[in-house]
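Encoded as C-alpha cells, here's the structure I'll be asking about.
All protein chains of the complex are present and in place, except for one that has been dropped.
When the chains are written out, they are named A, B and C in that same order, and each has its own residue count from 1.
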Amino acid sequence: MRTRSFRSVVKNYRAVFFDAFGVLKNHKGLIPDIANTFVYLEKKQIPYYVLTNDSSRSPEELSGWYIKHGLPSITTDKILSSGMLAMEFFKTKLINGNAVAYLGTKDSAHYIETAGLKTVPIGEIDLDNLEHVESFAFLDDEGFDWNTDINKTINLLRKKNMTVIVANTDKNYPVNKNDIAVAVGGLADLVEKILGKKFIRFGKPDAQMFLLAYERALKDIPDIQRKEILMVGDTLFTDIIGGNKFGLDTALVLSGNTLADNAKIKIGSSGIIPTYVCDSAVIDL
Amino acid sequence: MRTRSFRSVVKNYRAVFFDAFGVLKNHKGLIPDIANTFVYLEKKQIPYYVLTNDSSRSPEELSGWYIKHGLPSITTDKILSSGMLAMEFFKTKLINGNAVAYLGTKDSAHYIETAGLKTVPIGEIDLDNLEHVESFAFLDDEGFDWNTDINKTINLLRKKNMTVIVANTDKNYPVNKNDIAVAVGGLADLVEKILGKKFIRFGKPDAQMFLLAYERALKDIPDIQRKEILMVGDTLFTDIIGGNKFGLDTALVLSGNTLADNAKIKIGSSGIIPTYVCDSAVIDL
Amino acid sequence: MRTRSFRSVVKNYRAVFFDAFGVLKNHKGLIPDIANTFVYLEKKQIPYYVLTNDSSRSPEELSGWYIKHGLPSITTDKILSSGMLAMEFFKTKLINGNAVAYLGTKDSAHYIETAGLKTVPIGEIDLDNLEHVESFAFLDDEGFDWNTDINKTINLLRKKNMTVIVANTDKNYPVNKNDIAVAVGGLADLVEKILGKKFIRFGKPDAQMFLLAYERALKDIPDIQRKEILMVGDTLFTDIIGGNKFGLDTALVLSGNTLADNAKIKIGSSGIIPTYVCDSAVIDL
Partner (left out) sequence: MRTRSFRSVVKNYRAVFFDAFGVLKNHKGLIPDIANTFVYLEKKQIPYYVLTNDSSRSPEELSGWYIKHGLPSITTDKILSSGMLAMEFFKTKLINGNAVAYLGTKDSAHYIETAGLKTVPIGEIDLDNLEHVESFAFLDDEGFDWNTDINKTINLLRKKNMTVIVANTDKNYPVNKNDIAVAVGGLADLVEKILGKKFIRFGKPDAQMFLLAYERALKDIPDIQRKEILMVGDTLFTDIIGGNKFGLDTALVLSGNTLADNAKIKIGSSGIIPTYVCDSAVIDL
C-alpha cells in the first residue's frame, strides 16, 4: 500500500502524540534513527508526548530508559501512562488507611505508593482478614506465581466485593522478534470471565488516555484544537481507533504490530481507517 | 438493602450529573415529584446536567420534552447526549461535500445536518454509486425497514470500507412497564459481528460523555474537581461504572433498571459499586 | 496453495458427506459439472449424503430442488438437515396439544407440523394468553416483519420461560455473487444477547448433525468406521472443524466460502486444518 513520508505528514500539525512500543522502540532498543525525528520536532517547536499502556513502571523510570538509550528529550513530563490513570483513580477513590491488593512486581506498586496509598501484593494477603483491603489492581504480569496467585486473586474477589482496576488493557506484548507473552490485561480477562464481574480498564483506546495527553498539550499550547494533533501508532485497535474517536488525526506506522504486507488487509477487515500510513516515524534529516 | 435519602447525599456536592430514563422520567412521563429536586438544586445553587444515550433527537427536542412536561429548568444547555458526540465527530472527520449514510429516522439525521453535513438514509443509497458516501452512522432503531435495510447496511459496508459510528451504545430500551425494544446499539452489535469489523461507539459508560459534561460544568464552576460532582443513574453498566471510572462519586437510584429487591445481588455479581444507593432522586420538600 | 484432485481423494473412502451450498450449488444453481461426481460415486458404489444447515424447507423440498436442476440421485433419504434435528427435538420434548411459537415462513413450520406438532407464527401470538405456548423455534429469516416481530419475540421470552431452539446455526448466507443476508442464526444471536439466555442450536459444526448422517451411513454399510468417511465442505468453521472433531477425514473445497487466494491464510489463522484441500468437488470423467 502507498505510504507517506512521516515528515510530509507531521509538518502540518501543532503537536504529536506517540505510542511507544513499535513506534519509538522495539525489543532490540530504540528504532534506528528515531532520534532524528525529535531533532526535527524540537527545531520546528512542535511539542510531543508519549502515550503508553504501561503500568509496570513509573513515568520517571520510563523516561530514564529513553534518556539512557539516547533520547534525552523524552523527559518525565512528556510521558503519559495507563499506570498514571490508575494512580489518579485510587487517589480519589481510596479511603485513607485502606489498601489496594495487586498482581504485579513490587516496582509496579511502588508508583501507587508514591501518592501516599498503601498496597499489598496478592501473595501477602490473608484471605481470612480482608477488613482493610478495599480495591484490587492488575499492574504487571511478572512478580508473582501464576499457579497460586491467579487462583488466590479469584477467591479474594469472590470473598469480598471490591472495585477492580486493570492498569494496562493490552492482552499480550512482544518479547523478541518472534515471541509474545501474556500481558496483565490478558490475565485480567481470564479472571473477569471466571468471576462474571466487570473491571475498570485504563489505557488506549480509551478516551481517558487521550484526555490526559490533551490536557498536557493544552498547557504547552493553550488554544490547541484536537484536530491539530497527530496520533502516531502501530496498532489499529488501540492507537488508531482511540485517536480517531477522540477527534485526532492518526498516522499508522508499519514498524511494529502492523506490517507492510498486511496493513491493507487489516485496515479493510477491521474498518479502522488511519488518516495516513507511513513506513515509520523516522525522519531523514 | 439500606438506602440513603437523596437530599442527604446530594447536599455534599457542587454539581450533579443525571441520567434521564429511570431517573428523571419513565415510560409514563416524569418520575412523580422529581420537580422538587430541581427546586432544591436551584435554591442551593447546585448546577445540574442531564447525560443521555440518545441520538434520535436533538438537545432542543430533548429539552422541549422536559419543559412541556413541567420541568422548565432543563434547558438545552443542560443536556448532553451521545448524539452530540456523534455530530462533533463528523464535524472534524468528514470531508466537505461527502455524505454520512445512516440507519434511523429523518429527524435523527436532521441534527447532524444542522452542522452543515450531508446525510443519506440507507434506503436512498445506491450500492453501485458510493463515491460520495464516506461514513456510516447508527442513529435510531426506527425510520427504516429492518428486513431490507439491515442487510443493505451490511452489504454497503462490505462494498466500501468506511468509518462507522454508533451514536447510542444502549442495546435495548423500555417501551412500557413490561416490554422492551431493541435499540440501535443492539442492531449495531448484530452488524458488527457479521462483518467482523470494529465500530466507534459514543455514549455512557465511555469517558467522552462524562468529559463533555465536565467541560460544561467547568464553565459554570471554573475550579470544580471531579470528586465534587455526583453522577446519579439507574444502570450499573453505564451510569455507575462510567462515573466511577471518570473519578466522580456515584448514586444508584432504584427507580428504573435496578430494583430494590435485586440491587444488592446485582452490585455483588457485577462488582460495580456505587458510592451511594438511594430509592430515587426525588427530594421531599 | 497446492490442491489435490477430488477424484484422487474420494476414491479412498467408503462414504462421502457433502455440504450443500458452496460445494454442490451456489447462488446461480448447480456447480457446473458437479453431476459428474455423482456418476462416479454411483459407479464406484460409494454412498453419499448431503448435510445442510437449513431449516427453511423439508428434506422433500430440498431434494426436489436437486432433482429439478439435474441431480436425480439426490433423493430425500440422502438429505440430512438441521431442521430434521429440530423436528426430532420437538417430537420428544413437546407435551401433546401445546404449541411451538416460531420466527419463519409458514413453509418452514409446515415440516414440524408433519410430525403432528402444533405451531404458531410469532405474528399470531397473543402475549396475554401464553398458556399453550411451550417452546420457541428460530426457523427462517423470512416470513415475518423484523421491525415488530423480533421485539415481540424478545417480550414473549421475557414473559414466559420456555426452551428455545435455533434450527440453523448459520449467521448469514450469500444471496448473490457479492451480497449476503443475515440468517436466522444471526437473528437468534441478537435475541439471545439481549435476553442473556442460552438457546439450543442445531446444525454443523455440532456433533448431532454428523451423528444423524453417520447413523444413515450405518444403514447402508453396517460396519463403516468414522475414519472411512470423507466430509467435503467449503467452510472451515462448520464443515471442517465439525468433521475433524467427529473423527472424519475432511476435504476443504475452494468453490464457495473459502477462496484459493486466502485458503492458506484462513487455515493458518484459524488453526482448523482439513485433511485435504481440493479446488472443487467436481470430478472430470
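What to note about this one:
In the analysis below, a residue touches a chain if its C-beta (ideal position, glycine included) is under 8 Å from a C-beta of that chain, and two chains touch if they have at least 3 such contacts.
Note that the coordinates shown come from a computational prediction; the quantities given were computed from them, not determined experimentally.
Remark: the absent chain touches shown chains A, C in the intact complex.
From the set C:76, C:176 or C:269, the residue in touch with the chain omitted from the display is C:269, counting the whole complex. Within the full complex, the residue among C:117, C:164 or C:254 touching the omitted chain is C:164.
From the set A:99, A:182 or A:221, the residue in touch with the chain omitted from the display is A:182, counting the whole complex. Although one chain is not drawn, the whole complex shows that of C:30, C:195 or C:221 it is C:195 that touches it.
Residues 145-147, 150-151, 154-155, 158-159, 171-172, 178-182, 186-187, 189-190, 193-194 are the ones on chain A that touch the missing chain.
Residues touching the missing chain, restricted to chain C, are 88-89, 92-93, 157, 161-164, 195-200, 206-208, 211, 226-227, 237, 241, 244-247, 267-273 (touch as defined at the top).
Note that in this section only the chains that are shown with their structure count from here on.
Of all chains in the assembly, none touches chain B and also chain C. On a Cα centroid basis, the chain most remote from chain C in this structure is A. Both chain A and chain B derive from one sequence, and where they touch, over half of the residue numbers involved are common to the two copies. Mean C-alpha positions place chain B and chain C at a centre distance of 40 Å.
Centroids of chain A and chain B (each the mean of its C-alpha atoms) stand 28 Å apart.
Counting partner chains per residue, chain B shows two or more touched chains at no residue at all.
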